[in-house]
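The complex appears here minus one protein chain, its other protein chains still in place.
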Amino acid sequence: MKKPPVPLLQNGLRADGRAPDQMREVQIQVGTVSNADGSAVVSYGATTAVAAVYGPREMHPRHLSLPDRGVMRVRYHMAPFSTKDERKSPTPSRREIEISKVLREALEPAVMLEQYPRSRIDVFIEILQADGSTRVASLTAASLALADAGIYMRDLVVGVSVGLVDGTVVLDLNGLEDNYGEGDMPVGYMPNLRRFTLLQLDGAWTREKFLEALGLAVKGAEYVYQVAREALKNRYMAIAEEIYGR
Amino acid sequence: MASISPYGKRFISYLRREQIRRLIASKARIDGREVDQVRPVEVKTGIVKTADGSAEVKLGKTHVVAGVKIGLGQPFPDAPDEGVLVVNAEVLPHASPYTEVGPPDEFAIELARVVDRGLRHCGYVDFKKLSVEGGKAYVLWVDLYVINDDGNLVDAANLAAVAALKNAALPAVVKDETGAVKLDRNSRAPMPLDLEKAPIAVSVGKIANVLFLDPIFEEELSLDGRITYTFAQERIVAIQKTLGSFTQQELEAALDLAWRGRESYLASLKEVLQ
Partner (left out) sequence: MYYVTPRQLIFPGDLVATADSRVEGPVYVDNGKIRSAVVGLVEFREDVVVIVPLEGVYKPKKGDLVIGYVTDVLATGWEVDVRTFMPAYLPVSEALHKHVDLETTPLTTFLNIGDVIVAKVKDVDLTDEYPVVLTLKEERVGKVESGTVVEIAPVKVPRVVGKKGSMLAVLAEVGCDIVVGQNGRIWVKCKSPRDEVFLTSLIKKIEAESHVMGLTDRVKAEVENYKKMRQQAQA
């Protein structure tokens, strides 16, 4: 394993001062891209993802549409200036292609595509700043953007990452922990239906650590879900405040 | 670039899908297997003489060929004392009636990356022994080619990668007249590997509430969910959930089922490699 520049865990605290089960500051805003049918910006610490949804709209060419349900198109992309040191080439990498697929498969179980036959729903996600856990922040942003567009969903989907750092299970990996930790497990979870729609893992985990991490991920997801609900409330209550505040 | 929902080109008749679902509900499969049974595995190594290592795996009728080419190159900047692994996969246009001609699509890219993930941290290949003096390193190119797709490419491709690496032998590093470092393919050393740590990928399919191992092509067209667990010794070294959603209980049940599948695959592998 590579040696980290600073110790990842010391006296029970992580390099950035967090406890193992602590998320970074979560900031969520819904409805920021006015041209889109739905949109959201989600930040986990310094990781920021913007998601915009267009749809449902007509699918062209027609012969690629499905007669009984809509088709989703999901694009995950990292801006060239989003990475810490070197500029990242804007050409979609194999990693971005895999993540686009993983995110699509994480959103499809939640979206009621059968309500929109013959249509397409476009989900565009751009990472403006990357500091670990980009795909799970993207997932949260994408699901809020879909809800903001009024697309019928069974549940919101919330993404969090869990990892293994010096043998300890930790919540919400930042870039340092992602690069130098022993394991990384991105998770996507539907909080009401209690089902997982995104799950990947790398590193080397025992069964016990894996199950412990799954439990911690649920706790983290439930926390982010509450922040998301507040953001959705704010979207609609802001107007009320503007009126009554006068 | 964007990932698009599969738009129904892979056709399965409603009747056939219902038949599969009914059978699965009573824990039976269309090919007569049990839910915890993988198809017969056939592994052969050294089948490609021009490669530095090779293997072919037949998982039922799914047929994958893996070739290893060893080169000399620069190590990754964050691992200057380790060899380099590059895994690539292609599903050949003739692998199924539905495969297109073209560069690797998202399924092939995902396939390569999942196999890579399994190989990278499990300790099967000792990458530290693949460093070469002068700040260079051995580069292991593992190319996975799907000849016939009858379902469950990842399990088969993973086995092929493991077997091909075992079959590979490192060309010696020599200096030529100008002092440049080169590889001498006539002088070989065994690949620094620990077979006990081989990564084994096991896929689990889900239809309604029933979980089953090693989905065959037609089952894949009828799935409600799919997840792959990769094990090395007692550890989980990769997970890739693709289709559908799972409760926590289902994830645990799938993990246990996958662990049992691992034994079958490992046995077939050891038969040939030891």
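To keep things simple, chains are lettered A and B as they appear, and every chain counts its residues starting from 1.
Convention: a residue touches a chain if its C-beta (ideal position, glycine included) is under 8 Å from a C-beta of that chain, and two chains touch if they have at least 3 such contacts.
In this text the structure is predicted, and so the values were computed from the model without any measurement.
**Q** Quick one: which shown chains sit in contact with the chain that's not drawn?
**A** A
**Q** Considering the whole complex, which of A:90, A:150 or A:215 touches the chain not shown?
**A** The single option touching the absent chain is A:150.
**Q** Using the touch definition up top, pick the residue from A:18, A:94 or A:118 that touches the left-out chain.
**A** A:118
**Q** Can you list where subunit A touches the absent chain?
**A** 37-38, 55-59, 62, 67, 70, 110, 112, 116-120, 147-156, 190-193, 229, 232-233, 236-237, 239-240, 243
Heads up, the rule we're going with is that only the chains that are shown with their structure count from here on.
**Q** Using mean CA coordinates as chain centres, what's the gap between subunit A and subunit B in Å?
**A** Measuring from centre to centre gives 27 Å for this pair.
**Q** For subunit A, which residues count as touching subunit B in their complex?
**A** That would be residues 2, 64-66, 70-75, 77, 92, 94-98, 100-105, 108-110, 113, 122, 124, 179, 185, 190, 193-207, 210-211, 214, 218 of subunit A.
**Q** Within their complex, state which residues of subunit B touch subunit A.
**A** 1-5, 7-8, 78-79, 106-107, 109-110, 112-113, 117, 120-123, 227, 232, 234-248, 251-252, 255
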